[in-house]
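With one protein chain withheld, the remaining protein chains of the complex are depicted in position.
Moving on, here comes subunit A:
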Amino acid sequence: MPTVSVKRDLLFRALGRTYTDEEFDELCFEFGLELDEITSEKEIISKEQGNEKAEGASDVVLYKIDVPANRYDLLCLEGLVRGLQVFKERIKAPVYKRVTPNGEIQKLIITEETARIRPYAVAAVLRNIKFTKDRYDSFIELQEKLHQNICRKRALVAIGTHDLDTLSGPFTYTAKRPSDIKFKPLNKTKEYTACELMNIYKTDNHLKHYLHIIENKPLFPVIYDSNGVVLSMPPIINGNHSKITVNTRNVFIECTGTDFTKAKIVLDVIVTMFSEYCENPFMVEAAEVVFPNGKSYIFPELAYRKEIVRADLINKKVGIRETPENIAKLLTRMHLKSEVIGDGNQIEIEIPPTRADVIHACDIVEDAAIAYGYNNIQMALPKTYTIANQFPLNKLTELLRYDMAAAGFTEALTFALCSQEDIADKLGLDISATKAVHISNPKTAEFQVARTTLLPGLLKTIAANRKMPLPLKLFEISDIVVKDSSRDVGARNYRHLCAVYYNKNPGFEIIHGLLDRIMQLLNVPPGEKKGGYVIKASEGT
């Protein structure tokens, strides 16, 4: 769940009122947010780096607010305020409009070289925007939040924002050999080739995480203006030339990526959030993107979609009885402008470009329920009549566990994952003989394989409890995993019972006796002739 950090006083000023921490926490809870922490920059630094480093840092109160992972429209102060104000019916949801400029439209031309590395690009312009320090910081922070979440750490989408007044279109999005790309990157004073940059950023704590996305590709994506100025080398770094500042008035935004849908959503989110500060609020200047096949698209999409949902469906799914008019009001509070149409039971809902999370009627139902208040819904018990059954394997396991304890053995609970050594080398077996399933991405040796036997876990339990008085009598009834090509996934569990007797004298007859007892409980007679069980010596374990 992403966490958005906002200055409390700035938030309250934008909301037009103040709240106590408890009141604000309550409001968040109701809306599906979580006021996770109340802190300050000073406190954060002092916690992470000690009091000395925090000296002189800002002690402005910060609210850290957890936002649901699908609500990209709440990832910045602007969006949070808009969402809460509409929810509290203090403002109406703004209408976002794409406008074509009077002069020439900004053009981004995609060449076919990008096809194999990062084929999609979208763009837009924020015209006559007015930043302040706080707005500018929020603009940068929103891009970072989007990068970390919907953009999947820039793998799916990367955002570049530029001072349009320093550039001259049309722009070209292409891909070139790293050695052929040379520019002065953001916050550097000299030019480097892309190869050099990839080396330099290996030690950059922020950028090193994105290098792998293009690292081994023969061509790197790059965007030029008509004078050959590099705007950015996505998804790594922008050029320094077009760097935006607090004083930038016209912003050119480009988003490149491997997922077209997400690139469009990301662009919509940025422009809907920050067009608020344009001379004509919520108006976004269009840009044209020409794809290699010659087709040309206008962005941002800023598409409004209409859905029609019956009021009784919403009532039935939530378990409430509201009039269609009331439901329309509830939805409107959730940024979904709604009205009753047709036979008076149908509600037409307008889904704005900020609400990409609404993809089905069930999403609309949820918003109605949130606006109604989850805790105002009347609880009821379903009349579903069913007869319960236990899973036979678990039923037997439960019965046996009790009788194992009654036989004086204590139940252990050990890990299903372990090292190869545990199930092979340490037991004198070859790993290939175990038929074990292997994990491809273990962080440590403890998680290399799923266990093929319960024994190592019990032995480790004994080793960790050597201070306990003897004897130790342990058992475990749990699952082991082996490869099995007759199963759909190629592996299966087996339920095993394992018991260990640990004392200063061997006492094999004790574990032998336990086995006899288990067989007695399972009603299996001893002796081969009676079709019962026999114990034979075997090699190894």
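Please note the rule applied: contacts are C-beta pairs under 8 Å (C-beta built on N, C-alpha and C of every residue); 3 or more make two chains touch, one makes a residue touch a chain; residues count from 1.
Definition applied: contacts and distances are computed from a predicted model.
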Review point. The hidden chain: which UniProt name fits, "Translation initiation factor eIF2B subunit epsilon", "AP complex subunit sigma", "MPP10 protein" or "Phenylalanine--tRNA ligase alpha subunit"?
Key: "Phenylalanine--tRNA ligase alpha subunit"
Point to revise | Residue of A:I377, A:A445 or A:V524 in touch with the missing chain, whole complex considered | key: A:I377
Study note, to complete from the structure: From A:Q49, A:N199, A:S226 or A:N465, the answer for touching the chain not displayed is A:N465
Practice item. May I ask which residue of A:F31, A:Y192 or A:Y224 touches the chain that does not appear here? Key: A:F31
Revision key, fill the gap. Note that subunit A touches the absent chain at residues 1, 29-32, 34, 68-71, 152, 156, 259-262, 316-320, 359-363, 365-366, 369-370, 374-375, 377-382, 384-391, 393-394, 398, 401-402, 404-417, 437-443, 446-447, 450, 457-458, 460-461, 463-465, 468, 472-473, 475, 479, 481, 483, 485, 487-493, 495
